[in-house]
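This structure is in structure tokens; I'll ask about it shortly.
Only a single protein chain was left out; the remaining protein chains are all shown in position.
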Amino acid sequence: MATREEITDRCQALYDDLTFTAAREWKAAKDGRHVIGFMPMYVPRELIHAAGMMALGILGGGDNLEVIQGDAYYQSYICRIPRSTIELLLTDRLDFVDGMLFPSICDVIRNLSGMWKLLRPDVYSHYFDVPQNYDREVGGEFYIHELGVLKEDLKISGRKITDDDLRNSIALYNESRRLTRELYQFRADKPWLAPSSEVYLINRAGMLIPPEDHNQLIKDYIAAASEEDRPKRDNSRVVISGSFCEQPPLNLIKSIEMSGCYVVDDDYMLVNRWFTKEVPTDGDPLKALSYTFLEASVKMPSCFEPDEDNKGQFLVDSVRENNAEGVIFAATSFCDPALLERPILQDVLNDADIPHISFKYAENTGQMQPIREQAGTFADSIKLWS
Amino acid sequence: MTITVGIDVGTGAVKTVLFKIDGDDITWIDKQTDRVRNREPFVLAEAAFDYLLEKHGLTRDDIDYVATTGDAENIPYSTGHFYSMTTHARGALYLNPNARSLMDIGALNGKAISMNEQGKVLKYKMTSQCASGSGQFLENIARYLGIGQDEIGELSKQADNPEVSSGICAVLAETDVINMVSRSISSANILKGIHISMAGRLVKLLKSLKVTEGVVMCTGGLALDSGLVLALNEAMAKNKMDMPVVSHPDSIYAGAIGAAIWGAFRHGKLTQAETLAKAS
Amino acid sequence: MKCFIGIDLGSTTTKAVVMDENKEVIGRGITNSRSNYDTASAVAKQEAMIDTRFTLLHKKLDGYDKLKGNQEVFLHDLERNFRREQFVEQLDDLQNTCLRNAEGERFNTVRTDLTEVLSSVFDTLREESLALYAKGAKRKSDFFRDIAGGRFLTLSEDFSKQAGINYDYALNVYDKSIIEVENRPPAGNLEGKFFNGLNNLTKESPEFGITFEDVQGLVKSALAIELEETFVVGTGYGRVRLPFPKDHIRSEILCHGLGAHMMYKDTRTVLDIGGQDTKSIQIDKNGVVDNFQMNDRCAAGCGRYLGYIADEMNMGVHELGPIAMKATKVVKINSTCTVFAGAELRDRLALGEKREDILAGLHRSIVLRAMSIIARSGGIHDQFTFTGGVAKNEAAVKALRDLVKENYGDVTINIDPDSIYTGALGGSEFARRAVMEA
Partner (left out) sequence: MSAPIRKPSTDVQKDASMAKQKAMIDSNFDRLGNVKNSGEKVSYTFVPGNLNELIMCFDMVGNYPEINAIQNGLRKKSGGMIMEAEKWGHSEDVCTYVKTDIGMMRKGNIGPTGQPIPEPDILMLSYTGCYTFLKWFELLRHEYKCETAMLHVPYTGDGKITKSMVDYVVKQLKTEVIPKYEKISGVKFDIDRLRENLANSAKAEDDFVWVLESAKNKPSPIDAYFGGIYYIGPIFTAFRGTELAVDYYKTLRSEIEERIRKGQGPITPEGEMKNEKYRIVTEGPPNYTSMRDFWKMFYDEGAVVVASTYTKVGGTYDFGFRHDPSRPLESLAEYCMHCYTNRNLPERTRMLESYINDYEADGLLINSIKSCNSFAAGELMMMREVEKRTGKPAAFVETDLVDPRYFSAANVKNRLESYFQMIDQKRRAGA
């Protein structure tokens, strides 16, 4: 079995690879294989999988991509992920991708879907809308229709998706979500055994390789990491919120931990654990996906919360369930959904007496000093006052 | 009794203090500032450390806790590191027991911090993004105007018709200032304008912490700029925040002081734990 | 004679170009823009007029047999000697101003020492001026502030240390005085400086076989030609502040486009990196602007960025390029904010990166920003011309060549040593057209 280092090295290599070699190789291994890219939010990967395709998460260019073209398309007050994604496209790093899905994240990503249509009129791209109305008869019906449209569109794979295909894929992703949750639980229980930077890399690998492969990888990691004896530090336990779309540089995640914080929950790459319960594998699979979306989705700023009393409660729950001592709001600069939501969440935390701090980052943030400063002060107060 | 050293490595200067602490009895023995000015800060820090020890007939072994703060996480001879908001809060409280919040005004960013009567950081807010309105910017403009750092405050207080620059970007704001000079706006009014915009930003930060009582302490490199302190008080009044903003001649030592005091505190905790461990 | 003048009032430097009726450039002048725009344009114009005198003298010397084809060298040496005269003149002015400013109250406690420090500094500077303007000597800048300032800082630090006073005092006196000196247009007596220079030259270089009296007459006659300011066109960032009527003002976009076209008639894309503006301009075969883009509200990645970095490293902005050229690798710099780049630089130094490698990264990051603006304006079309102050920086030019090649393949890249005058050149041509083609 692979050692922990081997697993994390593999994930690090996947993370560093801006040409998506793993996905390219997967595609090249068999004739007729297709890859569908998607921006970091919920998309029904089950459909893509059932069509025999690979769902590839496009999470921007990180801090290693030199962005030239992307900056030519975006003003300075737009966040970074769309510009690095455009750079990936225009530097042919995505030339093997057979289609792109732009899920419902924000105005910027929504408009990016149109840019794709203008830049690559011959490649399939689609703005994938999800309902903000959670009534089965209203939003549910609409969503079933949207899923149906996507299912039709995915015929570009040359394969018709049967209900059984789809049920199998649902089962596979149920397993993936279960394992991801297990990984998170493992970290929450023993954060010194599963540093956040490693958990992040494992989670991120799930965006870049087929789910079967990734499921095994999570299992291997948990097994290897639990065997190890790593020193436990006098760190405080925090929950990260606001990082659901543009990803922080890995150094930032490391800096938070270095300055004395154990991350016990976060909202990185929520698609890996979007549903809080299993999607039924019997009955009409589109209905199953639609209703689970309506009734068991994670809470995040791009989705409307119909119940004011419930607004922000998810964060309090996470703090309680994970024995966290505070919340770090780490949002991307110029991220309207995260930054506009923040004052509400802060109110909710204040009411629950949960301490919190906040800062902004970009995927290419180079200066970690202010971040260490803030996370460090947070950890100090635990060190001195606990 | 505990002897501690606090070392604060900042962008502009290294501050070093020596303390003797016996429970609540805190004695400040000595202090030392070295402006960095393109020298290696860690070399300055170590030299100052040794200098203070030698001056007081001490050796490194005599020090119970060497506490660092600022950009000094990796100093090898340090016992422990505290982050600057933690130390500034404690330092401010030491300098003024009525302080319940502080504004730390450094070269690149400003911070507003609220704390309780024990010096625990409750909330904070930092400036970010762009550097116009930072201490560095003020320093650049003063140099451009041919005004010494220690002259800025008095000059700014003489302003009769301050000119506030609109610029969001420091470079563009600099051009605004050049334009002001070409329109014969006096240096006093230009500096006051910068003070006003800096004060506006800082008070905005403070206001968002929702502090309503106690004294607001100025710490950090610009705390001695009396013009800025005046502008801060004016901005407080304008925002209907009824708290005095004060500075202290030793405000620049706030971080180092806080580090030394927390070091002693932590030392106490650690020895206690050790004693307990031995006993059991 | 008729003179058509273009003045480009930039945020850091002001440039002037003098053109004659035959579309020939006969003079160029440059100065720091600093605080007084009127003075800056007057100084730049004056400098261009001095340069014009040299051109005129050149014409007079053309048929002068006694120099036997050494006219170019002779003129060059004469100009060098002239510049030294100018330098010493300004040095005297600076010294007097410094001494006057040292009278200020805040220097009460240190006055005696301070005055001594200042005197020692200026004595040294005057001595050094000989070497500075010696034959074959390289000067890092043409500006008085840069030449005198850099040395002043170093010398006064040393002398202050010897005198046991804080170096801040001398620094402060200098900061106060240099502005005053810069804002005073140089003194008139052109002929005096020409003659002194000539005198020095004949002593310094007997090998020309020329005596003072030999060329005195030619110089006199070159100086006697009446130069008429027929039409002046202002352009550049500060153009709105010039006391010119509207039809004497052109946007710097048009002027840069036209100027680049005059230097390279086949150029189609022009990049200008100025102090706080970066412009990418597309022009057609007649130098008419087709499209342009400029940086946005934030001055990230403009020339001033280098100024901040130089300040941060306590060196002259002209020294950055040569150091960066020594890099063995390019450190990635992500901060686009001019001021925060300084913080990132410190971060990298603290992490043990080498200064030259970081500087190489900073240069690349400036050019990256420029590449985005070029892309915004429609990319690079052969031929490509790079102008502006940053075009003199070899490390920036290298980064540009690399990036142009990476992104656009093999493209002819034009960089004229006088490219900083591009805008003023375009302006002078507009001035000429306003009169000659009206």
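Letters A, B and C mark the chains in the order given here, with residues in each chain numbered from 1 onward.
Note that a residue touches a chain if its C-beta (ideal position, glycine included) is under 8 Å from a C-beta of that chain, and two chains touch if they have at least 3 such contacts.
Since the structure is predicted, the reported quantities are computational estimates derived from the model, not experimental observations.
J.: So which of the visible chains would the left-out chain be touching?
T.: Over the full assembly, the chain not pictured touches A, B, C.
J.: Of the residues A:P131, A:P191 or A:P355, which one touches the chain left out of the display?
T.: Counting the whole complex, the residue in contact with the absent chain is A:P131.
J.: Using the document's definition of touch, tell me which of C:E191, C:D284 or C:E406 contacts the absent chain.
T.: Per the contact definition at the top, the residue touching the missing chain is C:D284.
J.: So which of A:S255, A:S302 or A:S318 would be touching the chain we can't see?
T.: A:S302
J.: Touching the hidden chain in the full complex, which residues of chain A are there? Just list them.
T.: Missing-chain contacts on chain A: residues 72-75, 77-78, 82, 102, 106-108, 110-115, 117-119, 126-129, 131-133, 135, 137-139, 141-142, 145-146, 301-302, 304-306, 308, 311, 331, 333-337, 339-344, 346-347, 360.
J.: Going by the touch rule given at the top, which residues of chain C touch the chain that is not shown?
T.: Residues of chain C in contact with the hidden chain: 237, 240, 250-254, 284, 286, 288-294, 296-297, 376, 378.
J.: Which parts of chain B are in contact with the chain that was left out?
T.: Chain B touches the chain not shown through residues 128-129, 166-168, 172, 200, 204, 207-208, 239.
Following the convention adopted for this analysis, only the chains that are shown with their structure count from here on.
J.: How would one label the connectivity among the chains shown: line, ring, star, complete, or other?
T.: complete
J.: Among the chains, which has its CA centre at the largest distance from chain A's?
T.: C
J.: Closest chain to the protein CA centroid?
T.: Per-chain C-alpha centroids compared to the overall one single out B.
J.: Please compute the C-alpha centroid of chain A, do the same for chain B, then give the distance between them in whole Å.
T.: Inter-chain centre distance comes to 39 Å.
J.: Specify, in ascending order, the residues of chain A that touch 2 or more different other chains.
T.: In chain A, residues 369 touch at least two other chains, as defined above.
J.: Using the touch rule from the top of the page, what residues of chain B touch 2 or more other chains?
T.: Within chain B, residues 71, 129 contact more than one other chain.
J.: What residues on chain C touch chain A, complex-wise?
T.: So the residues of chain C in touch with chain A come to 296-298, 300, 332-336, 340, 343-344, 347, 368-369, 371-376, 403, 407.
J.: Report the residues of chain B in contact with chain A in the complex, numbered from low to high.
T.: Chain B reaches chain A through residues 71, 73, 81-86, 109, 120-121, 124, 126, 128-129, 262, 265-266.
J.: Enumerate the contact residues on chain C facing chain B in the complex.
T.: Interface residues on the chain C side: 11, 33-38, 106, 168, 172, 175-179, 237, 241, 276, 297-300, 302, 304-305, 311, 313-314, 337-340, 342-343, 346, 350.
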